[in-house]
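So the structure is just underneath, and the comments pick up after that.
All protein chains but one are shown at their positions in the complex.
== chain A ==
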Amino acid sequence: MSGRLRVAVDRDACCGSGNCVRTAPEVFDQDEELGLVVLRQPEPPESEYDAVREAAYNCPAAAIDLTEP
């Protein structure tokens, strides 16, 4: 299979737990005003895949959607 892992976030669903920022800080951030998820890299490098998958699995609000390559 070719292609890359694609990440999408749902800020409406986000509850700002910060799990993703702790797990994959290169890919996820939180904005200053509401503390909601900000996607830094919609197509992160392969070195981030494990962390991104863990972040999606552990997101309490199911606000991270992955499209596997």
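Note that in this section contacts are C-beta pairs under 8 Å (C-beta built on N, C-alpha and C of every residue); 3 or more make two chains touch, one makes a residue touch a chain; residues count from 1.
Quick note on the criterion: contacts and distances are computed from a predicted model.
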Inquiry  = Can you match the unshown chain of the complex to its UniProt protein name from these: "Fumarate reductase iron-sulfur subunit", "Cytochrome P450", "Type-4 uracil-DNA glycosylase" or "ABC transporter ATP-binding protein"?
reply    = "Cytochrome P450"
Request  = Against the chain that's been left off, what residues of chain A make contact? List them.
outcome  = 15-19, 21-23, 30, 32-36, 54, 57-58, 60-62
